[in-house]
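Here the complex is missing a single protein chain, while all its other protein chains stay put.
For clarity, chains are labelled A and B in written order, and residue numbers in each chain start from 1.
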Amino acid sequence: MDVYSYLELVRERQPLVHHLTNWVTIYDCAQVVKSFGASPVMAHAPEEAAEMAGMAAALVLNIGTLTTGFIESMKLAALAANRRGIPVVLDACGAGSTPFRDQKCFELLDAARISIIKGNSSEIARIAGRDVRTRGVDATDVGGDLTEIAVGLATERNCTVVVTGREDIVADAGTTYTVRNGTEMMAHVVGTGCMAASVVGTFAGASPLELTAASAAGLSCFEIAAELAVKKSGGPATFKQNLFDCIFLLTRDEVSSMQRVTQ
Amino acid sequence: MDVYSYLELVRERQPLVHHLTNWVTIYDCAQVVKSFGASPVMAHAPEEAAEMAGMAAALVLNIGTLTTGFIESMKLAALAANRRGIPVVLDACGAGSTPFRDQKCFELLDAARISIIKGNSSEIARIAGRDVRTRGVDATDVGGDLTEIAVGLATERNCTVVVTGREDIVADAGTTYTVRNGTEMMAHVVGTGCMAASVVGTFAGASPLELTAASAAGLSCFEIAAELAVKKSGGPATFKQNLFDCIFLLTRDEVSSMQRVTQ
Partner (left out) sequence: MDVYSYLELVRERQPLVHHLTNWVTIYDCAQVVKSFGASPVMAHAPEEAAEMAGMAAALVLNIGTLTTGFIESMKLAALAANRRGIPVVLDACGAGSTPFRDQKCFELLDAARISIIKGNSSEIARIAGRDVRTRGVDATDVGGDLTEIAVGLATERNCTVVVTGREDIVADAGTTYTVRNGTEMMAHVVGTGCMAASVVGTFAGASPLELTAASAAGLSCFEIAAELAVKKSGGPATFKQNLFDCIFLLTRDEVSSMQRVTQ
């Protein structure tokens, strides 16, 4: 896979990426989109969520700090996105920690067509119907083969499934990519998971006909930047700042020489 | 204009700047006020929004992630600010992107006296009644002369109008300032526009009898700090951190030698 070609499309097309996301990492979701050269917008009022999705190239839904009303706005936005045929990413943040989160994820999946479901191992396993428990928003060990779970869910829901972790799995019914970029430091920073969903949305928005490949390419770019950033960082917070800088400055040479995506 | 004298007043008077703002950049709005030596407070419950405005030296309203209920709290706060005669800044964030935003801006402008309207080119043009479209929260090209639009709106609404961009225009019915400080890097950072509104509120709170001059001075200081910060930064995120540091440390010499404000 030529990962850089997908980044190039993001920078050329500068997709507008509409978010209904959580209040913890909302800034970082916006800044990661902007650092890649695209354009973030956040708007959740029911009176405008659909219209804003109607201007966008992709929609990212993240249930990190969900409420019932917020989920209703997500449905309006997702249906508008469906009508225009733009990709919809669902970050199933915290699925498996409370029945409320699980139920609202399933509601969203049933109410609209979700193009890409993203989560960590236990979030995805829970959405795939496994009996697992997420610890707040932190992944727990999942019995069973993750690739099998991801492909099963992708096939069932006819979508792309992204499982983040030390190795990321990006699968649809026919194709599975493994992304082996990244650094352990990402796990010490609040929000790298949410940012990953926004990155996937950004790359999907720029390459809407290749959602699975674009998702894998986006994660690879994000994590290559993380590998570059960690070298000049003293800890998790300076790492996060350098991560944004490295994303902004990412070159063709860096991506080509460092990409570790296999099919 | 002696820009530094306005900064000196901010540091001396340490105005309390009350915000009802958006959830994306709320931290940066608070930190920019604090970095200038003033005191931010955020409180949006309808039960206390008016009372908090009643303690403050200025009120900043930013509709970035507006909801209907939030706008009602803004009205209560703005009316309380009006009763006490403190300046009210409206950041028309995203005006022109959806009819809902436009309508809520006009509602606020009609419900209370807004002292300063701030936006990028297409936001201001929309509030001035032009048929333009904002791309999410990003400015688009506006047909027509921006200064003319700003002066027209300032005259119509009897207020100060601030248009941010490569060059900032700060106008009331009688006077127009142009601020030519800043760096292109500001456009790659989420929140510099929102921060600009908070800066304007801070300087207006310290110099309530000279809103137009104080707004221009505030933008100049903010953007001088940006010019200093970009020199030591590797990209947009380290730039933002250095921007706060440079604001905190801004000296009379730096401001005097670098200010580019013309009337």
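In this section, a contact is a pair of C-beta atoms (placed from the backbone, for glycine too) under 8 Å apart; a residue touches a chain by one contact, two chains touch by 3 or more.
What you see is a predicted model, and the numbers here were worked out from it, not measured in a lab.
When the omitted chain is restored, the residue from A:Ser97, A:Ser122, A:Thr160 or A:Thr202 that touches it is A:Ser97. Listed residues A:Gly64, A:Gly152 or A:Gly218: the one in touch with the omitted chain is A:Gly64.
Shown as candidates are B:Val3, B:Met52, B:Ala171 or B:Ile224; the residue that touches the absent chain is B:Met52. Contact with the chain not shown here comes from a single listed residue; of A:Leu76, A:Val162 or A:Val189, that residue is A:Val189.
Contact with the chain that does not appear here is found for just one residue of B:Gln31, B:Asn62 or B:Ser115, B:Gln31. By the touch rule set out above, chain A reaches the unshown chain at residues 22-25, 27-28, 64-68, 94, 97-101, 135-138, 188-191, 233-238, 241. Interface residues of chain B with the unshown chain, by the touch rule above, are 16, 18, 23, 26-27, 30-31, 34-35, 39-45, 47-48, 51-52, 55-56, 240-246, 248-249.
Methods note: only the chains that are shown with their structure count from here on.
Separating the centre of chain A from that of chain B, both taken as means of CA atoms, is a distance of 32 Å.
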